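Note that one protein chain of the assembly has been removed; the remaining protein chains are unaltered in position.
Naming follows writing order (A, B, C and D), and every chain is counted from residue 1.
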Amino acid sequence: MNATMFSALAPILILSLTAIVLMIQASIKRDQSLAWVITAVGFVLTLCGAYYARDFTQSVTILLQVDHWSLFFTSLIMIASLVTLVLSRDIFSPEGERKEEYYLLLVLSVLGAVVLIQSSHMVSLLLGMELMGVALYAMIAFPERGQLPLEAAIKYLVLSACASAMLLYGFALIYAATGELSYAGIGAKGALAYIENPMLIMAGSAMVLAGIGFKLSVAPFHMWTPDVYQGAPTPVTGFLATVSKGAVFVALSRFYIDGGLDQYSGLNTALVVLAIASMLVGNWLALRQENIKRLLAYSSIAHFGYLLVVLIALTYVDAGLVSQSITFYLTAYMVTTLAAFTVVSTVAGEDTAKQDISAFEGLFWHRPLEASALTVAMLSLAGIPLTAGFMAKFFVITLGIQSGLWGLLAALVVGSAVAIYYYLRVIYAMSKSTESTGESANRLEKLLALVLLASILVLGSWPQPFIAYAGGL
Amino acid sequence: MDGLNIPLNHILLVSSLLFAIGMLGLMIRRNIIFILMSLEVMLNAAALAFVAAGAHWGQPDGQVVFMLILTVAAAEVAVGLGLVLQVQKRFKTLDMDHANRMQG
Amino acid sequence: MVMINLIVILLVGGLLAILSERISDTMPRKVAMGVVLVDLLYLLVCLSGMPDITQLQAPVANDPSSWLMHFKADWIPAFGISIELALDGISLLMVLLTLVLGAIAISASWTDIVVRKGFFEANLLWSLAGVLGVFMSLDLMLFFLFWEVMLIPMYFMIAIWGHENRGYAAMKFFIFTQASGLLMLVSILALVAVNHGATGTWTFSYFDLLNTEMAEQTAHWIMLGFFIAFVVKLPGFPFHTWLPDAHTQAPTAGSVILAGILLKTGAYGLIRFAVPLFPEAALNFSYSAMWLGAAGVVYGAVLAFGQTDFKRLIAYSSVSHMGFVLLGIYAWNELALQGAVMQMVAHGFSTAALFMIAGSLQERLHTRDMREMSGLWQQMPRMGAVAMFFVVASLGLPGLGNFVAEFLVLLGLFQVNVWITVIAATGLITGAAYSLLLMQRSFQGEVNKKWADYGLADFGPREMLTMGVMMIALILLGIYPQPVLDAAQPVLQSLLELTATPALASAEAMQ
Amino acid sequence: MSETIWLIPLIPLLSSVTLMLFGSRLKASQIGILGVASVGIAALLTLLLAVEFMQNQQVIQLSLWTWMEVAGFAPGISFYFDGLTLVMMSVITGVGFLIHLFSTEFMEKDPSYARYFAYLNMFVAAMLILVMADNLLLLYLGWEGVGVCSYLLVGFWYQHNANGHAARKAFIVTRIGDTAMALGLLLLFTQLGTLDIQTMVGEANQTWQVGDTIPLIACLLLVCGAVGKSAQLPLHTWLPDAMAGPTPVSALIHAATMVTAGVYLIARTHGLFLLAPTAMTVVAVIGITTSLMAAFTALMQTDIKRILAYSTISQIGYMFLALGVGAWSAGIFHLMTHAFFKALLFLGSGAIIHCLHHEHNIFKMGGLRTRMPVTFWSFMIGSAALAALPMTSGFFSKDQILLQAYQLPDIGPALWVAGLLGALLTAIYSFRLVFVVFFGKANTEPDKDTGWRMAVPLSVLCFLAMVGGWFMIPVTEVFPASDGSHPAHWVEYVSISVPIVGVLLAYFIFYSGRLKIDGLANSALGKSLGQFWLSGWGIDWLYDHLFVKPYYGLANMLKGEPVDAIYGLIVALNQTFNHWLSVAQSGRIRWYLASMVAGLILVITLAANLSGGSL
Partner (left out) sequence: MLEIVFFYIAATVALVATVMAMTRANAIHALIYLIVSLLAVAVIFFLIGAPFAAALEIVIYAGAIMVLFVFVIMMLNLGEKGDKQERQWLQPSIWAGPAVLSAVLLIELVMVISQTNGPVSVTAVSAKEVGLALFGPYVLAVEIASMLLLAGLVGSFHLGRRYLERDNLEKQGGQ
């Protein structure tokens, strides 16, 4: 360890520091608004830290790889976490619950996500994922009342732990086959081990894939998604959908690219099947869903199906284009999903009845800003031009075509066509005429909705700067 | 060198049996406590595989990972048991089949 | 820049229309009308400075400088995507049609929109802007963008201001067009990827993608993607089923724009892209396409005959008429193509007018069911007379635009395939059957007592003026179509030359 | 004058447009004056033109502008004027003028007076364009134009569904022929590269030999058009129904002018037909068959207008016969005389109907001879001409046709005999009409006789029907000269005597009652035959079951949009998948776990290629 390493670790250090400050604050004076401010400051500082660390990119021990790509995603999830934080301010019961712990858990979870993004080693992957997960269990179950959050948390915990066990066992098999725990080591020794005993490393990788696939809610590991999305407090759902999934996907791509896993055709076949299954299953499940959070859950299943296409294309096209596509897709997806959850959170809150699509009727007329944001988010998820989601899909299809993945493209087209229906249902409901007038969101949330709305449109209509930037990472 | 050392695949075999048994337990039990126990079995199986692989390669890394798995198991169980308490409080049962208010 | 301005004026006009609702309730429609007229005037003024369209030298299809207008600016250089707009004779015709029918559509919905007027007019203007973009863009990605985006305001128009079954209709419309659009996107990207593989550069420019070398099989599949997307929009049999619902449920202005303009984007796409980009594949496919066209002609006519809903009948008549367009395009000779272009223009006016009449009836009677109409001529003779005019126009009375179109299509088609021509020609008979049935059931027949004390108002000056414009247009198209033909001629000529070359080359190679 | 022939169709057209736009603001008298005067001026101009033509015999070709120009297809808005055109124009404007005048009184009480004259004027304009057109496409414009006007006028009293039905039937049945004709146009253009009639015929003579297939097909397609418009078998069924329109309309459109457009078309393109002798034979056979069929049917009708309608069909059959045997000028001559006497008969019947409160059944009339003398004499003269009694106009024209038919090799005599049978029947049914309506005892009392606006046209037409046979129509330049030979004299004598026999038969059966046919009529065979003839040989019934009902059935069957069922299936499929998958989301942890394990097994199998068994 040396000084530049500490500089490179700036985001992680600042986050850890924030956690410690939060604990100290709680022990001195319990004040949840103060905790909120501390967390917010911590996140902003982390963002600055990520910017600062750009000049110190390097491998920090064998565990972490700090480079521009991971720093970009660090910044991205920090932004997403800030959004979560803003949305979290006014949730839960009004009688002044103690939310300091919630903020602490949020910080720890984000820390886990950052570790995950920067991981270059099985151990950091494991720890990052678990740190993020364990904090999330508690965050999901945080509300004091109601059965749904608890049910969601217990489902997430049990299934996630099972997935972790699979992941670990897979790592063990890979380790047994190669004697290496770092991605680079696996990449170096994998081919040799494959020749010696192809099944061990393949089975190991497959189990890792299953474990990670669970976190990404890739079919057939998707079943928890709707229940957890629905049961968790809405900002937590947003966090889960963006930060957690985004970080895990980055980690998966790291593992896949650095571990040289694209060279194994069996693994590719498995990924193709998972991708096709996700695209179809996700969209079909969403088709007649009434609860908007569940609908978004199913939609996310399909979206990670699309994203897997990019990973599969790694075998055929240049890795730079792949990582550029991942960057664009994840950014677009996160911005869009955040916009959707911002609106859902401000409009529906934690009331299950209000999460029905029918409860959104007439939103256009009494809350035009939120309705517009949700509309644009839905269009972006559906991949309509001028939105970020379209450019994202553009990347996927381009890569798919260049790699000649026609089966996947067919599934993508079918899935997207089905998807239009349910995204439109939401928009249609909002455009219906009703007499009701809803309460208004606070300024910060309105601003947030506006900013996210603008970002989706800018990413979609003038993507060149960002594409160029993503290409340079 | 003793040629009669324990073969790696036998240890892995034991671990895979443990893993499968744990998974079976996970799938057949409805009581949340037993479910958590099954998870422990599975994690333990993975730990055994790691230690064995570490021993196979003569590296300490296997044991390091074992310790970290221990940590993970502890953290998971801690939160898990906390949830168990809440489940008992709010559902008045530990039967996980009753925790299916969300579906479809 | 002129072309950008045309689009921007409409986009900004939409915002103005929304804002103007705060001034007064009737302001949005005035603003919208003003914006469209200003746009039209602007275009005409700009054109007056250009050489006479009829005197234009034949533009070389793959040489941008020979086009009437051309504009290119970088958009996403990473993929060679640019904002490339261009105008030639056919685009110009379509743009003019769009703006004129846009004004007519606004007039058509002058009184029947009662809620959220500002937003309505805005959607109308935005969809016009999208359509203009489709007709002018020559960058495939930009084209696709406009292609998809123009649907969203249209969707809102149907979903918010439509009739009783609007949700279903709007959804169906959107899914059909989007799903087919997705196919087109895949095809566009495939074409670009093929070109990238051959040349090593990313480009979406029409001019660069013409003459992309590719295997026969590849070309066939990519062409099919384009074809389906365009034929869904056209709509051609058997992809037409969204149309009756969308037309029937849309508010009057929506129907006018849908039938008058939106359908033409499909035909335009076929002429501009689907055939020239894949001349050989299109040639091989033309036989099937023509059968689809003939099937559409017959099927649309039979179904129109069976309808009892006024708007649905007109909708099916559109299916039948657009079948002629498909036939004309895939016969791919100058006569038939001119016929297709002519049909696009003439059908735009005749169907728009019929939808406007349907809208007026619905506004007055609150029903579209023809079984409840009957004998309306008695109370609304002016409307009846106008309806009679457009009915005979749509059944192809010589001396009106539709006849010229259909005759040219048949004439061109006859040189390609006699039997398809014979089948298509039966459309003239069945067309007469449903058109006259429409007249019989609504305006003629025994006077329905139900409406006696309804105080039905006949067409007023505004409506008569709007109708008059369309009548004059159709008569002019019918007896002196030459300006339209002249405008399209050089373009079609160059397209024919462009597509003839590879076919000839391969023919030579065979020898 | 020759430079301004375009004014002749334009004036009625302008008048029509004026009436349409401002009709509601004009007084009835103004409407009448405008409507009549416009056609009157056209008639006057035609007269001037005729005088000029008689002096210099100059064919006029006038091109106003090129209609459209696409890839060598360049039909013009251009007129062609020769003797044939002059005959047609004279009939259209002359008879048209008289009928317009008649209408001013006949339609006086109608609330849609302006609309009536607008349509009628437009018809005159379209008909003029039809006969003046230099190319087939412009001819087609006029052709369809008169069709639409016919539709509008048949359905003029739109409040009755039956009228609307008749109007649509008229339009659609003729449209069938028109479509075939359009295909003929396509074929001609594709083969010859032009639709200008004169050039085209010239081209055709250079390109094809007599008896080639392509001219045969082209001619047959044109014949289809002619058959539809001129109400010949098998497309004649619309004409009797078209009587639903106002009677002057029947006189003008469905007797004098429009229905003879088919004859004009064939005469105009006779250059083509000469290349296709088979087509000419077809025309002749169609003509004579129609003629007989219609004559038999007319015998049994009781509606005065239907009798006249079938008689029209029958007479046009004679014209077709004439064209088919190459007696071009005889055909056109008959066209003209027929226009005179049939218009006269129709107007006469119109007068009766007008004065008898819209009574159509001849058996409810009777004894009108004394009460409506003008009408009676009109009918007498008209029927005499129709029956081709010697010295009437019909005699000259029909005689020519029969004689020339006889001279045709092979089938000539057969055609002649059939023609004679037709002539006999014509005489019987026309005088049956006269005797039943004007003699015997009165069944209905007319409230008045005709006014001057009705009487004048009737008188003028009487005059024309009498002396029309002495006119020399200036078509010698147009058609190839006939060889001028004459058949044996006995043929001529038989031809002359047959109509007289017919009149006598009618006299004995329907007036004096000496010839009892009740027994014959009441026999089983007679009854069913009578019924068969009354129904127009059951052709309507046949078509109804063969085409109309199946088409309605098809439309009804497809109404629900079967193609949508495909998409419905897709939707249902998606819903089924959705249902299954939703059921799988049972909310139970154990089930979720099982799915994960199954997924794990799947992934391992795929990745390690275990299913392939290649270890």
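By our rule, contacts are C-beta pairs under 8 Å (C-beta built on N, C-alpha and C of every residue); 3 or more make two chains touch, one makes a residue touch a chain.
Everything numeric here is computed off the predicted structure, so don't read it as measured data.
Visitor: Would you mind listing the shown chains in contact with the chain that isn't displayed?
Guide: Within the full complex, the chain not displayed touches A, B, D.
Visitor: Residues on subunit B that touch the omitted chain in the whole complex?
Guide: 1-2, 4-14, 16-25, 27-31, 33-34, 36-38, 40-41, 44, 47-48, 51-52, 54-64, 66-68, 70-79, 81-86, 88-89, 94-95
Visitor: Identify the residues of subunit A touching the omitted chain, counting contacts across the whole complex.
Guide: That gives, for subunit A, the contact residues 1, 16, 19, 60-64, 101, 104-105, 108-109, 111-112, 115, 123-124, 127-128, 130-131, 134-135, 137-138, 141-142, 144, 173, 176-177, 197, 199-200, 202-203.
Visitor: For the chain that got dropped from the picture, name the residues of subunit D it touches.
Guide: 590, 594, 597-598, 600-601, 604-605, 608, 610, 615
What we mean here is this: only the chains that are shown with their structure count from here on.
Visitor: Pick out whichever of the two, A-B or B-D, is joined by more C-beta pairs in contact.
Guide: A-B
Visitor: By C-alpha centroid distance to the whole-protein centroid, which chain wins?
Guide: Of all chains shown, the one whose C-alpha centre lies nearest the global C-alpha mean is C.
Visitor: Distance between subunit A and subunit B based on Cα centroids, please, to the nearest Å.
Guide: Using C-alpha averages as centres, the distance is 26 Å.
Visitor: When the C-alpha atoms of subunit A and subunit D are each averaged to a single point, how far apart are the two points in Å?
Guide: It comes to 77 Å between the two C-alpha centres.
Visitor: In whole angstrom, what separates the CA-based centres of subunit C and subunit D?
Guide: Measuring from centre to centre gives 37 Å for this pair.
Visitor: Using the touch rule from the top of the page, what residues of subunit C touch 2 or more other chains?
Guide: In subunit C, nothing touches at least two other chains.
Visitor: Quick check on subunit D: which residues sit in contact with 2+ other chains?
Guide: 582, 585, 587, 589, 593
Visitor: Kindly provide every pair of chains that touch.
Guide: Between chains, contact exists in these pairs: A-B, A-C, A-D, B-D, C-D.
Visitor: Can you tell me which positions in subunit D touch subunit A when the two form their complex?
Guide: Touch list, subunit D to subunit A: 574-575, 577-578, 581-582, 584-585, 587, 589, 591-593, 595-596, 598-600, 602-604, 606-610, 615.
Visitor: How about subunit B: which of its residues touch subunit D in the complex?
Guide: Those in contact with subunit D are residues 23, 26-28, 30, 35, 96-97, 99-104.
Visitor: Taking the touch rule as given, give the residues of subunit B at its contact with subunit A in the complex, in rising order.
Guide: 8, 12, 15, 19, 22-23, 26, 32, 35-36, 39, 42-43, 45-47, 49-50, 52-54, 56-57, 59, 61-62, 64-65, 68-69, 72, 75-76, 79-80, 82-83, 86-87, 90-91, 96, 99-104
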